[in-house]
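Here the complex is missing a single protein chain, while all its other protein chains stay put.
The block that comes next holds chain A.
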């Protein structure tokens, strides 16, 4: 993308993250949609809500993963103490 030969340049990290999140969202949302379709067809007599639900699940999972990629310290059930974060920030 730039003149620098090295592939992972630091200024491109965020863009890559965005790219991966989008890809992941699409895949997971697509998988959820697919699963919702199958379920709605097989189990719920062609109802729409299982499709939306599973797509939602997929999108949610994708979002959670993306968020975690942006902020790896954010782990469920854990909280980073501000002091440490302050020290790191400094």
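Everything below uses one rule, namely that a contact is a pair of C-beta atoms (placed from the backbone, for glycine too) under 8 Å apart; a residue touches a chain by one contact, two chains touch by 3 or more; residues count from 1.
The rule we apply is simple: contacts and distances are computed from a predicted model.
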| item | value |
| --- | --- |
| Identity of the absent chain, which is to be given by its UniProt protein name, from "MICOS complex subunit MIC60", "SKP1-like protein", "Queuine tRNA-ribosyltransferase accessory subunit 2" or "Ubiquinone biosynthesis O-methyltransferase, mitochondrial" | "MICOS complex subunit MIC60" |
| Touch residues of chain A, complete complex, unshown partner | 2-4, 6, 9-15, 21, 63, 66-67, 70-71, 73-74, 80, 82, 85-86, 89-90 |
